[in-house]
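Then we have subunit A:
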Amino acid sequence: MKKLLMVLMAVILVVGMVSSGALAKVRIAMVVKNLGNAFFEACRDGGLEAIGLGEDIELIFRGPITPTAEGQIEIIDSLIAQKVEAIAISANDPTALVPIARTAMAAGIKVISFDSGIAEGGRILQLDPSGPEFIGRQQVQIIAEMIGYKGEIAILSATSQATNQNIWIGWMEEELKEPAYKDMKLVATVYGDDLSDKSYREAMGLFKSYPNLKGIISPTTVGVAATGKALEDEGLSGVIELTGLGLPSEMKQYILNGTCKKMALWNPIELGYSATYIAYKLVTGEIKGEVGEVMSVGKMGDITIGEGGTAVMAEPYVFDKSNIEKFAAIY
Partner candidate 1 sequence: MNSTRKMPIWRILMQWEVILFFMFVAMIVVNSSLSPYFLDSNNILRTTFNFMEKAIIVLPMMFIIICGDIDISVAGIIALASSFMGLASQHLGVGTPALIFIGLLTGLSVGALNGLIITKIGVPAIAVTLAGFFLFRGIAYAMLGDMAVTTYPESFAYLGQGYIGNTRVPFELVVFIILAIIFGIVLHKTTYGLNLFAIGNNSTAARFFGINVNRIRFFNFALIGLLSGLASVLLTSRIGSTRPNIASGWELEIIVIVVLGGVSIFGGAGNILGVVISIFMVGLARFGMGLINVPGIVMNIVMGFLLLIAVLLPGSLRQLQSKILTKQQQR
Partner candidate 2 sequence: MVTNKLLKAGRDITSKSEPILELRGICKYFGGVHALEDVGLELYPDEILALVGDNGAGKSTLIKIIAGVYQPDKGEVLMEGKEIEIRSPRASMDLRIETVYQELALVDKLDVVENIFLGRPLTKFRWFVNRKRMVAETVDILKRLKISIPSLKEPVQNLSGGQRQALAVGRAIAWSGRIVILDEPTAALGVEETRKTLALIKQIKEQGASVIVISHNLRHIFEVSDRIIVLRGGRRVGSRIKSKTNIDEIVKLITGSL
């Protein structure tokens, strides 16, 4: 009993010291869509790398259990209360977070969004991993090349409410209007809700409902891996081509066995690194966050803030057999 009490005291003391010690530090909070998501875990790694740059930075990594706006609002609220210096958010809802983000900025906190943005007015700048237009068009280009610009294709997305995915799908549809794709037809868009079992089931449904299907684009990590598994299980590897946006570590299996010959993604570590870096430099005042400003983002080099306060990081990186092993070991 006595021992327990002592341990408890010690814990309280240590935590107390950490939190009071933290006062002197620059605390940057990274708020992600939900916890337990490998993509954001990689972003955190990047963030940790960025704070390694200075002695006085601390990274707070938070996210709700389910990807909802309410959950993120609650988290931001507690971040405002503990007066962190900067918040970088990947938003579950671009508009819902505006009021709370404004409150944060009114309290002197630097708020930026990354990956999935907050609407203008709710953040200083938005860091796009890559231009949404480019991502959408590139996905179509990859699949077109795989299936020889001919045949039916389908999209297996995350939730029907996923902001990023919906924007990308919009651009995919745009790209498909180009004459080069006149022999290709988008027959269905289905939603796997970023759950393995549902994505798997939806993929199976696609094989069944569209016997002439030639290709599937799945612009989400869970979806593309589940589709890979479904194709493999049904022995359709190579019959139906697969591409999408996926984590190399999740996709290694399917890329090596040819189920998915090529897929793309930006580097979430670099994304997390850049977001944290920019947030930190906003606090120190080295970056102002004005449109047209060229930010120097450490190892990433220069990034320009464009129209609407949106900065685009880089083009998505395309993975195939030749480079997957290397990246799968990293993220």
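Candidate entries met the following condition: all candidates are chains of the complex that A comes from, given by their letters.
The rule is short, and it goes like this: a residue touches a chain if its C-beta (ideal position, glycine included) is under 8 Å from a C-beta of that chain, and two chains touch if they have at least 3 such contacts; residues count from 1.
As the structure is a prediction and not an experimental result, all values here were calculated from the model.
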Selected partner (touches subunit A in the complex), from 1 or 2: 1
Complex contacts: residues of subunit A adjacent to candidate 1: 12, 15-16, 19-20, 35-36, 60-71, 73-75, 77-83, 93-96, 98-99, 159-161, 166, 191
